[in-house]
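A single protein chain has been removed from this complex, and every other one stays in its place.
Entry: chain A
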């Protein structure tokens, strides 16, 4: 290394040191220590006791752990594509040259500013089986269906019926789609006009332009939003926690991996066990992110490559 290179390295490290320090202290250290603690029996109040792989062995037969994982996967599998699709559709619509589009942009972003706890309390009422706004909108539809099909159909009691609780949560989560919309819109602004002009000359219609110009160009943004959605869905905690008053939902349908970690840590003081669960959750998110990266590699086009 020449003197200049050494100097550059030092300066480079100095400039990224705020991030490095933050990362080491708030991400790397907790990660490594939770790896260590996952092999212990640790109650927070007394010293950790090494128990080998006991926690992991217990996890294998802990039905609640498996149920929380199942709930988390179920929620993520519905929530991620739905949110991604909705955000993309909204972003494309908001990008059209329509009158008053800046007002619409504000309106669609506004719900993202509502704190999670408020959102949860609000949606508790929105999803109420009898008084909720969602069912007030669905009732005319189900009434017509009931009359036509001559069977009694009524809108679901979202947060009381285990079959619908997670769907209710997905609906509530879609409220916060604004963040992803903003990122998509930033991506859409970057699509070169020249490409659209060329497509116009070739006689492309709107769908063809979207399919062959817009989507390939913004594919890195779709990928980014997808991964963020993945991470967010697997860590879902605050909204179901508030909606169920710190409980697990009907028939434990809203017991997610993060809820289980929280309960094990702060209610049962089984920190070692909770660390083992969080490590597994971490590995799952990591693996899914890697798989997603691998699978989408061919379809993602970075400019300048």
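To be clear about the criterion, contacts are C-beta pairs under 8 Å (C-beta built on N, C-alpha and C of every residue); 3 or more make two chains touch, one makes a residue touch a chain; residues count from 1.
The rule is simple: contacts and distances are computed from a predicted model.
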Completion exercise
According to its UniProt record, the missing chain among "Acyl-CoA dehydrogenase/oxidase N-terminal domain-containing protein", "Cell division protein FtsW (Lipid II flippase)", "Heme exporter protein D" or "ABC transporter substrate-binding protein" is "ABC transporter substrate-binding protein"
Problem - Contacting the left-out chain in the complete assembly, out of A:35, A:64 or A:174 - result: A:64
Problem - Hidden partner chain, residues of chain A it touches - result: 41, 43-46, 49, 58, 61, 63-64, 128-131, 157, 160, 162, 247-248, 250-252, 263, 266-269
